[in-house]
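Sharing a structure with you now.
With one protein chain withheld, the remaining protein chains of the complex are depicted in position.
Moving on, here comes subunit A:
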């Protein structure tokens, strides 16, 4: 079943092309002075969010990358804005809540992402 990756109903089966991205986090210091591992991008979306209210105009409930910071690990790894993350370290990101997605991303120091990009993997 090939359905559009960007209009995916969470829970249904999907088959699509995706871009593998390996992201190694870099360590930094946050405002409290603690050592954290940063990836350098922002995510939005999730099955508990309403995609119709997203300012970027996303069309489904998946996890999207809404911003990539300059010179960050994400930019170096090849992540671009408005990429939809399909999988992260084997976790399925097409049917996760926002909080869960954040937890999964923060779990490991190296992320193996599978990403769908408009115009590249799909037209």
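Some points to look at:
Operating definition for what follows: a contact is a pair of C-beta atoms (placed from the backbone, for glycine too) under 8 Å apart; a residue touches a chain by one contact, two chains touch by 3 or more; residues count from 1.
Throughout what follows, contacts and distances are computed from a predicted model.
Taken from the listed names "Proteasome subunit beta", "Golgin subfamily A member 7/ERF4 domain-containing protein", "Auxin-responsive protein" or "Vang-like protein", the protein name that UniProt assigns to the chain not shown is "Vang-like protein".
Residue in contact with the omitted chain (choice from A:16, A:75 or A:102): A:102. If you put the missing chain back, the residues of subunit A touching it would be 38-39, 41-45, 49, 53-54, 66-67, 98, 102, 105-106.
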